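Single-structure report; data block below.
As you look at this complex, bear in mind that one protein chain is not there, while each of the others sits in place.
Letters are used for the chains, namely A and B, taken in the order the chains are written, and counting of residues starts over at 1 for each.
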Amino acid sequence: MATTALTPAATAYRSGLYDWVTTTDHKKIGILYVINSFLFFLIGGLFALGVRSQLVVPDNKLISPELYNQLFTMHASIMIFLFIIPMLAGFGNYIVPLMIGAPDMAFPRINALSFWMLPLAGIIMLSGFLTPGGAAAEGWTSYSPLAQRAYSGMGTDLWIVAVALIGTSSILGSVNFLVTIFKMRAPGMTMFRMPIMVWTVLVTSVLVLMATPVLTSGLIMLFIDRNYGGHFFDPATGGNAILWQNIFWFYSHPAVYIMILPAMGMISEILPVFSRKPLFGYKAFVFATAGIGALGFSVWAHHMFTTGAVYLPFFSFMTFLIAVPTGVKMFNWIATLYRGQLTFSTPLLFALGFLSMFLIGGIDGAFSAAVPVDFALHDTYWVVAHLHYVLFGGSVFGVMAGTYYWFPKMSGRKLNETLGKIQFVLMFIGFNMTFFPMHLLGLDGMPRRIAVYASTAGWSQLNLVATIGSIIIATSMLPFLWNVFITLRNGEPAGDDPWEGNTLEWATTSPPPPYNFDHLPPIRSERPVFDVRHGRVADHGSQA
Amino acid sequence: MTSGTAIVVSHDDPHALEHGNRGISNPILGMILFICSEVMFFAGLFAAYFNVRANAPVWPPSVAEVGPIAEKFNLHAEPWFAATLTVVLVISSFTCQFGVWAIRRDDRKGLVRAIGVTLVLGIAFLIGQAYDYSQLGFGLGDGTFGTTFYTLTGFHGAHVLAGTIMLSVVLYRAMSGQFSARHHDAVEATSIYWHFVDVVWVALFSLLYVLPTH
Partner (left out) sequence: MRLKHPRNAIGVGLVFVAIGVIYYLLSRDAGGTTTLVLLGVAMSIAAYALVVGTPDDR
């Protein structure tokens, strides 16, 4: 097959520090996002290990309740705001312009600004640990009155500022993605020829654009309550603590779709390549994604069923409804695999892990959508199980699949398959060992966010299993880190298209030149590179 | 004769939008989307206001509930100053649009004049708002009424301030001759932002000074 590059492959990134710090190239910014997010993943993971080591045995005095509260608060805040959302934004940043045949994002300098706000925000958030009162400790959900001045110190103010900064970074990024996707597609790439990953980033960007500012408004209100004598959330003076919950969840429910949709997009790219079949039901995927995004705005109070201040039937009904488009996607992914010629490389293994684990997490959610069930399970470990099955089993496995899949494109070298499989097995086993018992713990009544439980509660064994599982998850990071290290140092060169992919990023060198493409193949379907490879479109050596 | 760059560029053909649409430029499209996010920011603030208001037995809170300061809460008794501010801002939206129309016809002097007037009116609004704050007699900490009032109008004022900074930059660039009929994205984007700020104020004014109390 003729090479699509007119010039030799771009050299691997050996540019200096100054270049990386001042870059506006979406590929470098994407890599910065990924590296920064991964570092926060490790930090958030350390906090999780802290939580698990406190809960490993009953009546444990290892970690004080005050510190424990900070650990679970910061674990969640870091994982949500500094790991998963930016990680997916980073992959989007790298991949979306390539997939649509564009030379960069619409606003490269704003792109750089969006990135650099993140390490700053992370430092601000973590600096709470250095304050006398410690870091924010009232849960990532920051409910009043616990989040008010009377019960929390400067760590909470730092948390508020950090989250507001991250929100601004996200909003700017979403404007960038939307303008890029709508305005900068290569000729021939109509909306319905865009890869599903681009569609998921599109819908995610709409969610970010519309939902995040509501969180910002709530954060400002909380800041005013805490620092300027405000009364938004103070019932004693006419305010309303439930108001915070409503505003918070109006953002944070769409946020969970922000955290999963791009990962679903990645899976939708990987499954067709590794089953050598087209994605089943492309248009259904588009409409299902849009439907999930839209419905996601009308379910927020299902996090508040037990407050007594919620119109239950509306939210329960809407929550059940969201299962429909999600189910459509699940069936379509399975139909893509069915009768395919499967190659069980690491990206596919993680994708299969995604499908099975996200399915469990989703079914957990369907249970909770039933109000009476939720009344029993709210604020128990059932919810912790559910959220980790969708966010870890879903998003993290998706991110790992995307990492192994696109690492060759980003670095020019393929990650080692054996180490990848070892990581997958360890991570899969460790993950299920940690979080499956939590279903049972929740059903047995173990509440969330407690630092200590009694030996008579009957929860000891399962907690021990969960903690062992968490250590296995941590261990699974070692083959991954080793893999990245040796591959970058001396891995096998990948070439333009190591996986025989379908989409445009495989039509240029690995890594791509700064301007992305010397030459674009004709775009006649959602699989332009596949089309060229199989001679379905005559490649006349010029653009369409 | 077709004038220069409008927000949406189309061919002269009357059926242009159906097959000859050249689209909105990237920076202007970006500003419109950013404004959508700002709509949602104010949505959160307005939602809080409506919620707090609906939960109060009486709104504004009565003297019996919060003490003598409640007498200051009766904004409806004297809406005239705020109404003047409203008129100022609405006029400034018109003058801003005159500026946009001017540069679309390549009338650079007209642009400078119009943006200059807009900027003056914007600053007048801010000074007026500050003066109004000093005369109100209640503060941010005075119950939910004070908190919501100052948060809503304060963040609107912050947006006006940002708008006046944008107008200043546009004015400077206009005076340096940097805009033409073909290239004046910053003028279009700033004017869209300024109209948005105006619309939010009209909504705020109606809500805080005009809407019947309960």
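Rule of thumb we're sticking to: contacts are C-beta pairs under 8 Å (C-beta built on N, C-alpha and C of every residue); 3 or more make two chains touch, one makes a residue touch a chain.
Values in this document were obtained by computation on a predicted structure and should not be read as measured data.
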| item | value |
| --- | --- |
| Absent-chain contact - pick from A:Trp20, A:Phe297 or A:Phe320 | A:Phe297 |
| Among B:Ala43, B:Leu136 or B:Ala181, residue touching the chain not depicted | B:Ala43 |
| Hidden-chain contact residue, picked from the options A:Pro65, A:Pro187 or A:Pro514 | A:Pro187 |
| Residue, one of A:Tyr151, A:Phe314, A:Phe367 or A:Tyr515, that touches the chain absent here | A:Phe314 |
| Residue among A:Leu71, A:Leu209, A:Ile292 or A:Ala494 that touches the chain left out of view | A:Leu209 |
| Residues in subunit A touching the chain absent from view | 178, 182-183, 185, 187-191, 206, 209-210, 214, 243, 246-247, 250, 294, 297-298, 300-301, 311, 313-314 |
| For subunit B, residues in touch with the removed chain | 8, 17, 19-24, 28-29, 32-33, 35-37, 39-40, 42-44, 46-48, 50-51, 53-54 |
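We adopt the following convention: only the chains that are shown with their structure count from here on.
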| item | value |
| --- | --- |
| Residues on subunit A engaged by subunit B in the complex (per definition of touch) | 106-107, 171, 174-176, 178-179, 182-183, 209-218, 220-221, 224-225, 228-232, 237-240, 243, 246-247, 250 |
| Touch list for subunit B against partner subunit A, complex | 23, 26-27, 29-30, 33-34, 36-38, 40-45, 47-48, 51-52, 55-56, 61, 65-66, 139-141, 143-144, 146-148, 151, 155 |
